[in-house]
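A single protein chain has been removed from this complex, and every other one stays in its place.
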Amino acid sequence: MSEGALRIVVLGAGRIGSLHAEIVAHETPGAELAGVSDVAPAAAATLGQRLSVPVITLEDALSRSDVDAVAVCTSTDTHVDAIIRIARAGKAIFCEKPISLDLARVDAALAVVEECGVPFMVGFNRRFDPSHAAVREAVRAGEVGEVHVVRITSRDPAPPPLEYIKVSGGIFLDMTVHDFDMARFLTGSEVVEVFAQAATRVDPAIGESGDFDTVVVNLRHADGALSVIDNSRRAVYGYDQRVEVFGSRGVAASENWRTNSAVTMGESGGTSAPLQNFFLERYRQSYQREWRSFVDAVTSGSPLPVTGADGRAPLVLGIAARMSVETRRAVAVEEVT
Amino acid sequence: MSEGALRIVVLGAGRIGSLHAEIVAHETPGAELAGVSDVAPAAAATLGQRLSVPVITLEDALSRSDVDAVAVCTSTDTHVDAIIRIARAGKAIFCEKPISLDLARVDAALAVVEECGVPFMVGFNRRFDPSHAAVREAVRAGEVGEVHVVRITSRDPAPPPLEYIKVSGGIFLDMTVHDFDMARFLTGSEVVEVFAQAATRVDPAIGESGDFDTVVVNLRHADGALSVIDNSRRAVYGYDQRVEVFGSRGVAASENWRTNSAVTMGESGGTSAPLQNFFLERYRQSYQREWRSFVDAVTSGSPLPVTGADGRAPLVLGIAARMSVETRRAVAVEEVT
Amino acid sequence: MSEGALRIVVLGAGRIGSLHAEIVAHETPGAELAGVSDVAPAAAATLGQRLSVPVITLEDALSRSDVDAVAVCTSTDTHVDAIIRIARAGKAIFCEKPISLDLARVDAALAVVEECGVPFMVGFNRRFDPSHAAVREAVRAGEVGEVHVVRITSRDPAPPPLEYIKVSGGIFLDMTVHDFDMARFLTGSEVVEVFAQAATRVDPAIGESGDFDTVVVNLRHADGALSVIDNSRRAVYGYDQRVEVFGSRGVAASENWRTNSAVTMGESGGTSAPLQNFFLERYRQSYQREWRSFVDAVTSGSPLPVTGADGRAPLVLGIAARMSVETRRAVAVEEVT
Partner (left out) sequence: MSEGALRIVVLGAGRIGSLHAEIVAHETPGAELAGVSDVAPAAAATLGQRLSVPVITLEDALSRSDVDAVAVCTSTDTHVDAIIRIARAGKAIFCEKPISLDLARVDAALAVVEECGVPFMVGFNRRFDPSHAAVREAVRAGEVGEVHVVRITSRDPAPPPLEYIKVSGGIFLDMTVHDFDMARFLTGSEVVEVFAQAATRVDPAIGESGDFDTVVVNLRHADGALSVIDNSRRAVYGYDQRVEVFGSRGVAASENWRTNSAVTMGESGGTSAPLQNFFLERYRQSYQREWRSFVDAVTSGSPLPVTGADGRAPLVLGIAARMSVETRRAVAVEEVT
């Protein structure tokens, strides 16, 4: 045990829980992985063994005085119950997005968090990506001036399994939710109006399940800025993640990373390497910085950089987007909240 | 007189007319500038002298057997009358965009053109830009696969004079009209639905005149593709002209050109030159290629690459966009036509 | 005749002479093409007709009071005689590089120019390329600090005909001469030592003719900076023209231009367009700026931006480079001059 390190238990040993556990264990100064937990004992055991930490139940974790924080990385439908239990035990909480697909449940969880006064942060990791963060920093520093138009492109390399899509809450809550957060983060301004167009271009089965795989969403912010988001469940060329903020003094944008920097030039033109394929690669640094940020804030008692309200707002926008698709009109955010 | 060259008279000696005259005179193989004309005799005289060609009236031009074609580069409200006269004289017509701001007048002009059977081309020069054309070529060649999302960014370096804006027909007909054309050109598919958001972010005086300076427009195409256009009347960093077509097999995009290719790198990072400032610079090649295309088609009797229907469609979309802004809903194109 | 324009006669109606004539005629404010001349009457006639100017002999041109300057664009072996005649007639002189392949002849020509006091400029057009010029400007402005290393890559798309190579003076005088000039221009410092490596990699016939097609040349400047030049007679991917100046405060570099700005990204990576193919395209702007610079300096009586000494120095370096290849050692420039 490192002297004074923040001791963290990770709930959920799936893909995202394992990632968080690994980063807490090896890549987060001031943090120590105190244990891992999962409803599937084998998954927890494998992860615990790999990282040389004990498997632990949430109950045990909450009763131990040497556990300072819990990371909630389980399936979405279990988040709210876990948050409420952890908050009541007085531990700090890191919760993977989304808090819940149900606005009332989100509000219930946030009420308990507030009542208990525990540190609480939602895992909108993209805010911590060095490139997107540098764009935000340029905006904050006034390099872009007054914001006029934000463009966000976010395309996954391949759709998730249909079973996942069916319980995901739909593309607006599962995927666009990150971009809604990004639009709020980049502009620093709330959204007041949403218009969305949706299509099934990638896989008819996604459409048949009642969801979409290709969407364009327009936002009008309180300060007058306009944001445009486009999402696709499948970009065959990799994980396409770009933001651009245009304003009265200029433009700031983040570009994609390629898997290597080699380029060739021949008689018929140039070639370059494919994009990084997915979030484990593209957003590795964002997760590291997210954890440093969480640990620093909890340790120093500072406000957390992503709040419960930040976790709630994108959910509202996702609901409004769906309503817009159904009515073919712009939806005022206040119609939803 | 070059043996067998197409002899062209340019009507209008303003900025765009002078550009066309210069390109016809010096940069278009197979063409010969036969004369220039303008309602302002001084403007015509200056241009004629600079290019060593006579000043001529439209009446004279139409009566002469050694004039093969007329380029209509006068103010928009005079286009239709000129087109009708030229068509009736049996000369080929090149008409700057837009044909007219009035749909009925457009239809009247196109009816006469069809009746007279003269070659007719609308000056949507951006189709001839080597970069945008290469994107279209990639789409046509199947490199992008089935088109899912098109993104078009088009931002001017500075707004035109307010007097111009007041007679321009509004930003959708004056500026977005190029992007409506580009969306049709890139996808090869007609637009069936339009949603538009508009704001005044650049200059309140533009808003007070009843127009907008910042707009985002979403299009749904007949083939299911979605296009997103964003326009601004002022990008302080130059003339921002980018298109991107994303589809099932990949993405093709055109990037901006800088004024020079020099870059520096120092302790605080890298720098690069500003973008090319405006269309005379950015789209010079497009005008050259547009004229070669016109001359080749007229000379060889082939179909012209931009038709009257291509001139009409963007006008319809501009009207639909304005209607969408007023109703805050998606507008079906068939509501307008 | 434009009031007050500088009236220029172009000698030589080959590829480079035609280019200069065209730029003087149409693209140089303040200049007027007064006539063209060539030893081949047909070539002169074609060019004169195309540009609507008379064919004229050098003798006539020199005797006429309405000719202000002569551009010497004939074959290299005729430059010195022409320079001497024009200087004695008191006209301004623009001379294509190189002045001569013979150092003594260069000195003879420059002596007469000096004696007659006529404006004289050598056509090292690359100095006027906006990108290379921006690099030079960054150096001059101190952005690079004290210069440490200069890298210059200059590769032609294809070798010239063998007949041309045989009378070219060899690759160091024909091709590297531009890069020697660039090294002096970028650093503002004379060269004191030369080392060169040469090979025949492109075409054995070039080697058999006694020349090389692939060379690397190292320069040590008087101020201590080191320059490295690499040349090839054939880069199949286009005309590769890059310079880079590295120093105590950073680096400034010019990059190549592609023929269009379109890029694609697919499953196997990205593609981009080929480079611009050759100097007519890549250096068009440099010729325009070169002529403006010449006309401005002559008209205003200012010093010319490229002097006779600038024309002579690269020739010395080319001779030293050849000597280095033969001796496999570094050659001090003072061994040659």
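For the reader, a short list of remarks on this structure follows.
Read from first to last, the chains carry the letters A, B and C; within each, the first residue is number 1.
The definition used in the following text is that a contact is a pair of C-beta atoms (placed from the backbone, for glycine too) under 8 Å apart; a residue touches a chain by one contact, two chains touch by 3 or more.
In this text the structure is predicted, and so the values were computed from the model without any measurement.
Within the whole complex, touches from the chain that is not shown fall on A, B, C. Residue A:Ala262 is the one among A:Ala262, A:Leu280 or A:Ala309 that touches the chain not shown. Among C:Phe94, C:Phe172 or C:Tyr237, the one in contact with the hidden chain is C:Tyr237. Checked against the hidden chain, the listed residues C:Gln49, C:Ser63 or C:Ser248 yield one contact partner: C:Ser248.
For chain B, the residues touching the chain absent from view are 236-238, 258, 265-275. Mapped onto chain A, the interface with the missing chain covers residues 26, 52, 130-135, 138, 143-144, 249-257, 259-267, 273.
Taking the complete complex into account, residues 146, 148-149, 151, 153, 155, 195, 197, 199, 201-202, 214, 216, 218, 220, 224-226, 228, 230, 232, 234-237, 240, 246, 248-251, 327-330 of chain C touch the chain not shown.
Everything below uses one rule, namely that only the chains that are shown with their structure count from here on.
Chain centres were defined as the mean of their Cα atoms; on that basis the chain farthest from chain C turns out to be A. Annotation: 57 Å between the Cα-based centres of chain A and chain C.
Centres computed as Cα averages put chain B at a distance of 39 Å from chain C.
Residue positions 249-251 of chain B are each in touch with at least two other chains.
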